[in-house]
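Here the complex is missing a single protein chain, while all its other protein chains stay put.
Let's turn to chain A:
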Amino acid sequence: MADAAKSGGRASVGRAGVGRPGVVWALPGALFFVFFAVAPMVLVGALAFTDWDGIGTPSWTGMSNWSRLWDDPETHQAIWLSLILTVLTWVFQTPLALLLGVWAAGRQRNRAVLSAIFFLPLLGSSVALALVWKSLLDPNFGLIADIGPALGFADGDLLGSSKGAFGAILFVTAWQFIPLHTLIYQGGARAIPRSLYDAAAIDGAGTVRQFFSITLPQLRNTIVTSSVIMVVGALTFFDTVLILTKGGPGTDTTIVPYLMYKNGFQAFDLGYASAVATILVVVATTVSLLLVRLTGFAAMRSTREGM
């Protein structure tokens, strides 16, 4: 066993590649990647410079989709809304998920049961969950009709007001995704060696001090991972918006992915929708790369320094 592991790893370099997997082995994966990821992306990039209604051949229009993008107030609003949604999502979800994750990493039995219940939203499909929330938020027949007034929506018309609808999306997505991130943080927190806490306790550090001096720094890489997932997820968020608000009232919850859907599959304006999609790809990639770079995650600096 040890030998096999050795020959598959870096140790085999000196032995003229005996048992080293050839490039050919990467081919199936690479082919799939090219067919189903790279090629579509290149095609979308190309389509963004055409006018195409889904039938016949696309006609080349140069920069016209892009100049339209530049001038279209609906697009500006969508980009702005997407950015706000992303930032607020991170601001709300990260601290909550982090605290819950650290808490859930404890070992008492009641925690296990409680966290199992807490993780339930993870099991439902987004669409089904959004439908449930939609009926809860129905101003005439839903729960919101009764509790709306207490929240400041006298008619229970939460989804009919711009701020209310945006807030509802923020809340429903948080409710749905905080458990996922909690799970990630739970895993991260459980990997922190017990001995660190023991040493801190001997030095007289309390729970709060232990959290800020041990838990948080040790979770640095976990935070980056969770944040990248969260930010890219928020930028590409779609199904809840489709079901809960259809981008409304008016266009006040039309975030970029929904705008892309509207242009692509309702208007069949696939050229313009491709331009919107390209923006999304570029922004999401840039943001996640930046996150990784700025936090030093790429260098994989050890969180175990000094141990």
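Just a few scattered comments:
By our rule, a residue touches a chain if its C-beta (ideal position, glycine included) is under 8 Å from a C-beta of that chain, and two chains touch if they have at least 3 such contacts; residues count from 1.
We take it that contacts and distances are computed from a predicted model.
Per its UniProt entry, the chain excluded from the display bears the name "Sugar-binding protein", taken from "Cytochrome d ubiquinol oxidase subunit II", "Sugar-binding protein", "HupV protein" or "MoxR-vWA-beta-propeller ternary system domain-containing protein". Annotation: of A:47, A:85 or A:137, A:137 touches the absent chain (contact as defined above). When the whole complex is considered, the residue among A:110, A:125, A:195 or A:266 that touches the unshown chain is A:266.
Checked against the full complex, the one of A:94, A:218, A:236 or A:251 touching the unshown chain is A:251. Mapped onto chain A, the interface with the missing chain covers residues 16-17, 20, 22-25, 27-28, 31, 53-56, 74, 134-135, 137-141, 155-161, 245-246, 248-252, 262-263, 265-269.
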